[in-house]
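Every protein chain but one is kept in place in this view of the complex.
Just so it is clear, A, B and C label the chains in written order, and each chain counts residues from 1 on its own.
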Amino acid sequence: MSNYILPTEVEYLRLRTREFIRSVVLPAEPGPGERLMPENRKRLQRAAKEAGVFAPHVPKTFGGQGLAIQYWSAIFQEAGYSPIGPSVLNCMAPDEGNMHMLNLVASDDQKQRYLRPLAEGVARSCFAMTEPHPGAGSDPAALLTAARKVDGGWTIDGHKRFTSGADGATFCIVMASTGATEDSPAGATMFLVDMDNPGVLLGEHIHTIDRAIEGGHPHVYFKKCFVRDDSVLGEPGLGFKYAQVRLGPARLTHCMRWLGLARRALDIALDRAERRELFGSPLKDLGMAQEMIAQSVIDIETSDAIITKTGFLLATEPKAGSAMSSVAKVHCSEAIFRVIDRSIQICGGDGVSDGLPLASYINEVRPFRIYDGANETHKWAISRRASARRRAAVASGEPFLADVDQVKDPWPASGLEIQPHGHSEAAGAY
Amino acid sequence: MSNYILPTEVEYLRLRTREFIRSVVLPAEPGPGERLMPENRKRLQRAAKEAGVFAPHVPKTFGGQGLAIQYWSAIFQEAGYSPIGPSVLNCMAPDEGNMHMLNLVASDDQKQRYLRPLAEGVARSCFAMTEPHPGAGSDPAALLTAARKVDGGWTIDGHKRFTSGADGATFCIVMASTGATEDSPAGATMFLVDMDNPGVLLGEHIHTIDRAIEGGHPHVYFKKCFVRDDSVLGEPGLGFKYAQVRLGPARLTHCMRWLGLARRALDIALDRAERRELFGSPLKDLGMAQEMIAQSVIDIETSDAIITKTGFLLATEPKAGSAMSSVAKVHCSEAIFRVIDRSIQICGGDGVSDGLPLASYINEVRPFRIYDGANETHKWAISRRASARRRAAVASGEPFLADVDQVKDPWPASGLEIQPHGHSEAAGAY
Amino acid sequence: MSNYILPTEVEYLRLRTREFIRSVVLPAEPGPGERLMPENRKRLQRAAKEAGVFAPHVPKTFGGQGLAIQYWSAIFQEAGYSPIGPSVLNCMAPDEGNMHMLNLVASDDQKQRYLRPLAEGVARSCFAMTEPHPGAGSDPAALLTAARKVDGGWTIDGHKRFTSGADGATFCIVMASTGATEDSPAGATMFLVDMDNPGVLLGEHIHTIDRAIEGGHPHVYFKKCFVRDDSVLGEPGLGFKYAQVRLGPARLTHCMRWLGLARRALDIALDRAERRELFGSPLKDLGMAQEMIAQSVIDIETSDAIITKTGFLLATEPKAGSAMSSVAKVHCSEAIFRVIDRSIQICGGDGVSDGLPLASYINEVRPFRIYDGANETHKWAISRRASARRRAAVASGEPFLADVDQVKDPWPASGLEIQPHGHSEAAGAY
Partner (left out) sequence: MSNYILPTEVEYLRLRTREFIRSVVLPAEPGPGERLMPENRKRLQRAAKEAGVFAPHVPKTFGGQGLAIQYWSAIFQEAGYSPIGPSVLNCMAPDEGNMHMLNLVASDDQKQRYLRPLAEGVARSCFAMTEPHPGAGSDPAALLTAARKVDGGWTIDGHKRFTSGADGATFCIVMASTGATEDSPAGATMFLVDMDNPGVLLGEHIHTIDRAIEGGHPHVYFKKCFVRDDSVLGEPGLGFKYAQVRLGPARLTHCMRWLGLARRALDIALDRAERRELFGSPLKDLGMAQEMIAQSVIDIETSDAIITKTGFLLATEPKAGSAMSSVAKVHCSEAIFRVIDRSIQICGGDGVSDGLPLASYINEVRPFRIYDGANETHKWAISRRASARRRAAVASGEPFLADVDQVKDPWPASGLEIQPHGHSEAAGAY
């Protein structure tokens, strides 16, 4: 997991994290079907603080390691080597994305009230954006949850679903549509809402195959939920702009964490291949196993490389970085899935039993091909951006490349009414 | 290449064909960059007649072997084992498809005049349907080539492209739009046109990477091209119906012939893997080569199986068979391409040089993923048919399977204006 | 699911089965996380008997429908459309394979005692072959479980694992190594052992991700387990021969059942795509969804075709059929997995939650890429068979196809000590 651009202090943090995960976290992982107990999480988080590896992405003033975004990958991959690692290091979704956004957008007071306990691991949070079908995507008009300006604050009404982490969270960042006011445009606004607000009701959980996010994926209902004016995060009406600040990096940190888990899965398979024999040879020397191992290494290294590229772009050209995060998300989510699937195959019957944790790993990463925008949606966006970029290039003078030689009328003086045409893509029914 | 449903006489024909191809045709194959000379073709066709393997799909009354369509595959695969085999056996496109259609649609006189010489190998033919972009697909309105009724016959004007086999052909089957008459509806009509008709002009060739079809893929122009009334094939206005008679089977016979070539490519790779060593082992014992070989066997056997299935359907339920031919076309064209591509890989540097014929083979089969309807067009049709069939099944009472539990309003007496909804496919931005 | 070769009475059975599954079995499927209760199984089996669809593969004399093996696929696919269908119809593994083998090998007494209750659904069975690592494959020498001849019978000692269905089974077919006797060679022998024999101990379960097989996958221990002479199945020493009788068809019936489940998964996705919209269009009209649907149709149809081909071969040339069953197993297990995986993707968040059953389906079929011989093992066998067949063909006179032109020494009179060689597969490091 060497990285060609890590400054020395980051490399030290990486090595500390690696050591911590391997010596402290791995032995504390829950068994098959079990979850990390809250008291264990607390104990492990204390140990992480002592080891100087806690909250790598959080500014030092809030108790973290103060890493710049282009260096997160090396550390988050080490954390993700254990399914509970990111939770122990307090860099798990959705808290990590919320911390990132709060740090960039919140007022000083809000940072003290919400970011600090989150960064210290004494509170959890959630992000309430998704709504039931036909759902709210990036179109403000489709956002059915609405906040109305009332005296001294706002009243929120609406129904959110798939609110990851909501069960047990201390507060929620809620996206709601808001009308235009004198000072702000109509649009979406983000609100910081305490979960013990009497206008908030936690609904039923959606039972999915992943387990790594504490607090599940429940429905959350808001009914005449009053919040004060200082609950607005940033400016009213700019909610979608802030969402972009959150979503691009959050997409990429998923890639980082799950890539760490893919490395774990490959290590399990390598250990298996080292000791097991088939037809009298160690598995590791059989070409079909080597094929799978090599493809997994290629998947891991290309994922690592595209994450690095995207991380640097996010740090320097956020808009280009956000676009590239679609490429990274699609590639990594599929590559990581393949790596774990191949590791299962290499481990045979144990790969699909709870003698090894691989089946639980694939349940964690399968949804990532759907969550955070289904891969098909990202591919659609990638294609449209490629077409638009090329169209602009041609418009600005680049040579158009798809002309084929025009067929000339072989009877030029014919007065033949049919016209010669370029070639067709519908080739011959011969 | 055993086939579980071959009657004895068909199996005998298969064995004769196999022996003929291996002992007579293989030694006569042209070298790199060369083409089969006409005199050699004639000589080989005579030998094929003597060996009783000529024109397997043609009725015995016209000099063929009289095979029913469900048995063509076994024989055409043997023929396709050599790139010149189908031409030698006179079962190559476009003649083979034209013979099939003429046999089903033509009048007795037309059969004597056009089918007989074609079946005997003394004439070649072409099928002029494709037009320049925006082209004529299955929409009669898009057919720009038009035939006008005149006294004693018709006058055809238009421009066809990608008219495979036209150079050197004796006659052409032309699809042209025709207006309604007293006896026939407006639509498309097929005409039998002699290529030496003064109203026919052979245009320039489209140079493609395939070489197996004699006569190339030229443009053909029709200008005030007069043909007599007895040149109409079948009934006026039914051209698209006849085209379907031709296209489904023609699509499948391509699969058969190229599958034979894929078997040849695999045999080349197997021979190579038998004799060459790498790291001290014969290639055939190295797992990565075995992986490629096994995948190629699977591609070949599944292609064979889906062709068989489609052939039986074409014989018994032509409409279902035509639909299934889309499935066969997509699967076989991609599977065959993969088989040859893997064989190239197994043969290394020789695979991409003219020391072995594999690079020429892949040039023959790559276009098949585009010709006869691009695979994407077929997949579009396959998907639409699947949706329509399922929609009809649900409409006729089959249980609808995609309901998810409706979320109940947790505050039932609330008067809350938002409505509970079903789940959304846009999962959480957590 | 039309099948081009079904005799009328088989088609009737298929339609009855289809109707039974849809109207009786689907409504009785257990909910998420639940299993089919024994009393429900009994009730549904009674209904199946009344509907005339019970035990399709069992001879009529034992209460089944008496289908020949080449027609099983059409019926088993209909059964597999529900995860509990095969159990209700009593054609689920491992009982189905045991019935098949008992019918072919058992004595009349054994048939009455073991086959009859099994066929009637009043008993369950298991098949104890697999042993702990390094395990017993097809090498008798590796079989550690041993039976010793004693007066009036045999004593079996050993440890079997992954004995699917053992928990709750009435009897077990045990494979044990046996020494040579006067009448029989040394080798493996199959024994019919009652599970309440005091020498049998049911061990712990191996917890795997699949749930469809009742009785789980436990360890079974044999300790001084005495059985009478009439417990030998067939002849002593012929155990591996009988295993082949069982394994080829058993492999194929898995393909059939799971293919039915893949059809179900596609129907779920089609229903979803019909009703949901994205970007203002029904999902079913979006090209990326159509691509997935079409690929799934192709996977299903090619699986169906290769199963049909293999079924006919098993009926007519069992050895060729057994070899082809490796091709079918690899293709179908991967195609079926892809179909369900794509259906999950089309269904988005619901695809990975228990709002839809797709996540449980993929847990049923993922192990099939490993069970019954890992796909890599089958590919290895497929490749070796292809090499052997080709080697034999060349030895018997077929032209060897991988010769490349020999390079001639350009300085023929040179006395140059180096020798000209053929081309190398190691192409240039240029």
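The criterion applied here is as follows: a contact is a pair of C-beta atoms (placed from the backbone, for glycine too) under 8 Å apart; a residue touches a chain by one contact, two chains touch by 3 or more.
Since we're looking at a predicted model, the values are computed, not measured.
Per the definition of touch given earlier, which of C:Val58, C:Ala74, C:Val174 or C:Met288 contacts the omitted chain?
In the full complex, the listed residue that touches the missing chain is C:Met288.
In the full complex, which residues of subunit A touch the absent chain?
2, 4-5, 22, 26, 264, 266-276, 278, 283-284, 287, 289-291, 293-295, 297-298, 301-302, 304-306, 308-309, 312-313, 316-317, 320, 324, 327, 330-331, 347-350, 352-353, 355-356, 378-380, 382-384, 386-387, 390-391, 393-394, 398-402, 404-405, 423-428
In the complete complex, which positions of subunit C touch the hidden chain?
So the residues of subunit C touching the missing chain come out as 93-94, 97, 126-127, 129-135, 137, 144-145, 157-159, 161-165, 201, 203-204, 206, 213, 217, 219, 221, 223, 243, 246-247, 250, 286-291, 367, 370-374, 407, 410-411, 414, 416-418, 420-430.
In the complete complex, the non-displayed chain touches which residues of subunit B?
So the residues of subunit B touching the unseen chain are 32, 133-134, 162, 206-210, 217, 276-279, 286, 288-289, 344-345, 348-349, 351-355, 359, 366-367, 369-371, 374-377, 379-380.
One rule holds in what follows: only the chains that are shown with their structure count from here on.
Is it true that over half of the residue numbers where subunit A touches subunit B are used by both copies, so same, or is it different?
same
Mind checking the centre-to-centre distance between subunit B and subunit C? Centres are C-alpha means, answer in whole Å.
Those two chain centres are 35 Å apart.
Which integer distance in Å separates the CA centroid of subunit A from that of subunit C?
39
Report, in whole Å, the distance between the mean C-alpha point of subunit A and the mean C-alpha point of subunit B.
Here subunit A and subunit B have centroids separated by 46 Å.
Do you know which subunit C residues sit against two or more other chains?
276, 278, 289, 348-349, 352-353, 355, 379-380
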